[in-house]
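My structure is below; once you've seen it, I'll send some questions.
Only a part of the assembly is drawn; its chains keep their places, and the rest are absent.
Each chain gets a letter, A, B, C and D, in the order it is written, and its residues are counted from 1.
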């Protein structure tokens, strides 16, 4: 298909439609609203379901109900709205039905602002809802990736009967880039064997997240864990740039990873042996890939648009074998390549000790500018 | 069960437990009319031949295990969100019969937003609302339906309307929304009223079968355990304390169902 | 003379709540104080079969759907109407 | 080769549209391109801006601190972006609204009374295209033809009748830019 100039939010909406989404339930919130509005136009045209819910809580529970029928369903929101979905997400996880959530992050905490941010990494990756559950988290850095990962999200969610989140932010949601949309898929008529559709000519089915007996609940927790282990084994994804001979490794996801790429190129132009690892699946996180890089890298630089959330995952992988530095902007500020280039130069000049706390050094420097 | 034969002559079965009710002992307290409501719904689904087309949505409350008792497909919703889940299901499967079964804490307190908007949207589902004037499952706290002066564990000196507010009449509120089709309040406190309650439940499902939109039946129900009354005393308490606050009747009957004999 | 009726109580379900006993217009029912159900309740039963008219009131009020009601009639194919 | 262009002004001056026209043209020319807007109704009433990056290789950051070129359509935008344009870069100014002279001498400056020129063409709102034309005259990242074709290809249906006007504005701006030659380029 031909390349079109597409806005991230609308591209993800159309990608979901081509992937065969049968129902969308959502509520307006900047910087995600274009996705909702696109669905409001297109879904009825296609005879599919669009409902503007009265709230994000209603939206996630409509998704929950629709998912129980075995249909491909989704919602999308941002910060405050996502927080309201936490109970519903925990129920969906506990009921083991698949669904897709697109989270277009904005500055927080609280009402904050509508600028691009990565402040909700922990909320999504470490589970903002109650109970032990994990969700697949995909982080696009371009409009094309936003399209591809939206489609992938549906496939993985169904394959593993889990929640898949496309975790992006206002920058990807609002920017336009040339991208190619996938062909329109057929919507499968058959429903999975667990779906609730009316007990016609078969024993009745029940979908619920309640297990009053702790030992039964523990079995369920274990089942979720088993599934998560498969996901960890099969679904880790990331992209590498200039890593072959890299002595310094920058790690960043989404838009931050993309800004870092410009900085890495500039640093290379200055002769600095630096590369970039951009995690595409934030969970499962590419621990092994980063651990492997410890053998070649003299230091890591983690770049995020938050106070250091993915940083913990990198630290867990590196385990202080080599030094880790951190650079973060917060509250909706998108770093410029120049800032990251400066950090790379500093690392090239002087390596911190592995036992140093990267947050400490960062905070000291931050205090000078903010 | 085979017909029982009394010594000298034959008897014929005039009533038996509906098959839609699964043959298990329920977890409800002795004399709790949740059980009556269950039986009436089961009878209606059976009489209308809807068992195989029906999907139930259980809610959080003593009826959380309702899915164990009906021989139909079921899901269990988060506290108060049953109408939203039902909306998701019905929009995907418009030709199925979808009903929620919710208590008064679930529907009238935490679930107020969902029930009103589901009614306003005119979702073609049926809601069975059990009003027992308190939170049963958690041990008898005040509900939005707790009557003035009623003692609960969170209104130990009786509900003081100045501090804890006034009871909310859901049936009347929902009847005023254009999206609702059939809305009634009935009571389960004696045989006569139980018969009327069944009629209302029948009407509600008839409305859904005809695609008339949101149908709602509020049932005044007992909670002997948390009221600290015997099952029989509880039946009287409904009549004396609840009905004055929650008048019985059909608040909205769609023209299509007027004069329908059930 | 009133129709003759008969009821059976399924003791797997009965919880001895006495609602049927209380509402029976003929006062034909009572709890069996000498027996326990598997769940540890005294079940209801027909204490005075002579009085039962098969009016179904007990079945109407029973929260457990434990009661089956029979009524006298000439022998023929069974119909099982439901309540009300 | 990568070129970054910032377009800034009041909301309603067609800032975002001007950027999109460039982005479409770049895409059709087979280049990599990103279009990054200021966004959100919460921005209402404020100033609008967008950043267009055109490049031969995969584009990293869609935002830059120091753009190669800037089109500024009002005073606040001039104040904000004049200091940021790269030395040797291009600064295109809508003189009708700028309210002051440009101070920098290390950038190529094109200042045109775009609003008046647009009015002459029949619609004040064409000022954005006048300035885009002027930019392309000094920064040959795309040809006028490519941009004109982009207008024809991608102008949304309900606005197609405006295509001709827009093309006129483009050409007018380019022509004017050739004439108005600023000293900076000589140095």
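Keep this in mind: a residue touches a chain if its C-beta (ideal position, glycine included) is under 8 Å from a C-beta of that chain, and two chains touch if they have at least 3 such contacts.
Being a predicted model, the structure only gives us computed values, none of them experimental.
Although the view holds one copy of each protein chain type, the assembly as a whole is A x2, B x2, C x2, D x2.
FYI, only the chains that are shown with their structure count from here on.
One simple way to say how far apart two chains are is to compare their mean CA positions; for chain C and chain D this gives 88 Å.
Here the CA centre of chain A is 34 Å from the CA centre of chain D. The distance from the centre of chain B to the centre of chain C, with each centre set as the mean of the Cα atoms, comes to 24 Å. Among the residues of chain D, none is found touching two or more other chains.
For chain C, no residue reaches two or more other chains under the stated contact definition. Against chain B, in their complex, chain A makes its touches with residues 22-23, 25, 49, 51, 53-55, 57-59, 61-69, 71, 73, 87-88, 91, 95, 196-201, 204-210.
Chain A meets chain D in the complex at residues 3, 5, 30-31, 113-114, 170-171, 174-178, 255, 258-263, 265, 334, 336-338. Listing the residues of chain B that touch chain A in their complex gives 51-55, 57-58, 64, 67, 71-78, 81, 84-89, 91-93, 96-97, 113-114, 117, 121.
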